[in-house]
Every structure is written in structure tokens, then in C-alpha cells.
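The complex appears here without one of its protein chains, the remainder shown in place.
For reference, chains read A and B in written order, and residue numbers begin at 1 within each chain.
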Amino acid sequence: MTERRPDGLTVLPSDVAPTDAIQVADFTPDLVDVGEHHLCPGCGEPIAIRAVMDGISLLGLADKCMAVFGIGCSTAFSNNLDVEVLQALHGRAPSVATGVIRMRPELAVFTIQGDGDMANEGLQEVLHAAARGENIVCIMLNNGVFGETGGHLTVTTTIGQRTKNTIEGRNAAEHGHPMRIAEMLAQIDGVGYVARGAVNDAGNVARTKRMIVDAFTAQQQQLGLSFVEILTMCPTGWFIPTDEAPAYLAETIAGTHAVGVLRSELT
Amino acid sequence: MTDQTVRGTVVIDVEACKGCDLCIDACKPGVLSMTTDETNTRGYRFAELSVGCTGCRACADVCPDFCFQVFRFHEPKSWSPEGGFS
Partner (left out) sequence: MTTRLVEGSEVVADAMVRAGCRFFAGYPMTPFTEVLEHMATALPPVGGVCVNAESELEAVGMVWGAAAAGTRAATGSTGQGLSLMQESIAEASLAGIGFVVLNMARGQGDYFQATRGGGHGDYRTPVLAPSGPVEVAELMAEAFELADRWRNPVVVVGDYYMAHTWVDIETPGEVPEPPPAPEWSLDGHSGGSGAAKLVSPLGTAKRRDGVGYDLAAHYEGCAQRRREMTAGITPRAELVETDDAEVVLVAYGTMARYADAAVSALRSEGHRVGLVRPITLWPFPEAQVKAAADGSAGVVAVYENNAGQMIDDVRLSLLGSSPVVGLNSFATDSSAFGIAPDVTVENLTASVRELLSEFGQDAT
């Protein structure tokens, strides 16, 4: 755990907003209805969803967008946003989003899915949506496990990563190899933007926000499918203390799933 | 102890905090720390503010539970152990 606070450290009051200051951040962003949620302490998904909502506000798309949610931990936010939400079945979000964008092409349609939802259950869905060049943004929150069931192997689980099905750590002989989803999508010609971000520190959060803005910009320019994979912490599903999760992400997850922009047709 | 410059402050929603520590490590000036014994009504330890906040909002950006409002003072203030904010 983080080393405890040194004795005698001055604690300043932090319960009343100052009047001689400007506010630079609020509790919940405009498009998140309620801050309180039941996801685990240290979960990266609310951080990623906040970044997406900030991006949508920044681009002024709130009344011109639609979220199509997959099923997983992030479903906790499907009824907690001030944008229109269509809840899809596990794995089906890119297809459902296709039906929406085909009939309402002017909207910024985007999916929010976990790696289990998109890369396991619905991999065919997102690959074909990309090949068809559907003008949607697909967000994959990648924590390398099925979080909602308590930390089970997914197709993005990295070699050596411990999960409920790989107690001693994933090994290729027994559990096969991880798939790099962003890299796969970057090779499909129907995509307009592919990047992988992370939310394990403030710098990566800022970098991920830029990727999200670029992805929606590409979508608004009808450049085809935009894909942003966001590495998120899952201390519960990684069986580690919450404060060790950011480093674990950097070493165990990002080692296989490298952060960066893989493809962009933005001029 | 010479006076310290303080450029900003935060309001912390103590009840929303789940004691995950992410803000502690994200805070560049290192002015956030977790309570040791005190817990909120849900039994979680929570973050507290010390002297030296710059209003950089890193804590707000990494907080999974939306616990931070961040402010930057119009004019930087100075603080001393003896007299507090002058």
C-alpha cells in the first residue's frame, strides 16, 4: 500500500469551494448524470468513460450522438449518461450501431464495450463493421479480464497475467496467445482512425482524451470506423492492491498492448 | 520554514471516495494523502489535502469516483505553518 501519511502533516480544509478562484474541474462531467457508482475501488472504466464524455462535450456532440453499450462492468454507466443510450446484447454493439448509423448517418454513433464483450463475444462484429467502413466510433475498454464475473481470461489477457482461469499466469501452451485488437483493426481498410490509450496516470488520460477527440473528428468527417482501445485498471480482476494497478497496467498489460496511434486518415 | 506558495485547492467528496489511492500517486506536488484511521460512512479511508496544491486537476482526471472539484486561485497565496494563509 502507499506509505502512510507522515505524522504532523498539515491537513487543509477541503470541503468548501473557494470564492477567490476559478473552477477547473467539477465532480462529474456534464454528461455523466450521477457520480456515485458501484464499480470497484480503483477501476479504470469510469476514468475512461469520463474521458469519452469530456470528448463529446468538447466537440459539442451531446445532442447529436448515441452510445451503444455492450454488456460488462461498463454497463453500470448505460443508464447514467446524459446522452441517448441503446443497450446491446453481449458482443453485438458494433452491429446494433450499424443499424443506427445506416438510418441516422448524421449522428456520432459510438459503442462502449469491454475486451470480453468486443474481443471475445463480438470480435466478428467489430471486424466486419470495420471492413464495411461503418461510420461509427468503437471504444474498447481493455483490462485483460472479464471483470464483471470476477477476473476471468479473455482473448487480450497477456502471457503471465494471472486470472481466475490462469491462476499461475497465462501460458501459451495451455491458454493460447493474446490478440492485439487495435493492431488487427489497423490493417482493415475500412477504418479511419485506430489508437490505443490508457488511464493509469494523468498523462495517459490526457493523451487518451486527444485520441478520443481525433476518433470522433474522423467519424464526423465520415472517414470510416474509428477505434480507440483504452487500457483500464482492474485491481479486483488482477488480484492486486488498488495502488499497484497503474504500474501493473504499464508493465503487464501495456507491454503486449502498446499505447499509441496506429492509423489515422485525418489530414 | 519559509512561506509556501499555494496556487489552488480542491473540494473532496469524502463520502464518494473508495480509498483507491490513485489520486495520491497522480498528484504532482504530492499534497494528497490517505487517512490512516478515519473512514467515511461506507467504511473507506479517504483522501485529504495538504499544502502546495497547484490546481493541475490530475486528481480529478484519474479519480474513478468523481471525488474532486479543482480550483485555481486568482492570485497565488502564501502559507506558513505559523500563520496559515496570509
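Definition applied: a residue touches a chain if its C-beta (ideal position, glycine included) is under 8 Å from a C-beta of that chain, and two chains touch if they have at least 3 such contacts.
Bear in mind the structure is a predicted one, so any value in this text is a computation, not a measurement.
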Shown chains that the omitted chain touches within the full complex: A
Contacting the left-out chain in the complete assembly, out of A:12, A:59 or A:86: A:86
Option from A:96, A:145, A:188 or A:231 whose C-beta touches the chain left out: A:96
Among A:10, A:23 or A:78, the residue in touch with the chain that has been omitted: A:78
Hidden partner chain, residues of chain A it touches: 30-31, 33-34, 37, 61-66, 68-69, 75, 78-89, 91-92, 94-104, 107-108, 124-125, 128
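Simple rule for what comes next: only the chains that are shown with their structure count from here on.
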Centroid spacing, where centroids are CA-atom means, of chain A and chain B in whole angstrom: 26
Residues of chain A that touch chain B when the two form their complex: 1-2, 4-5, 9-18, 20-28, 32, 35-37, 39-47, 50, 199, 201-202, 205-206, 235, 242-243, 245-246
Complex interface listing, chain B residues touching chain A: 8-14, 16, 18-22, 24-26, 28, 33-36, 44, 48-51, 55-58, 60-75, 81
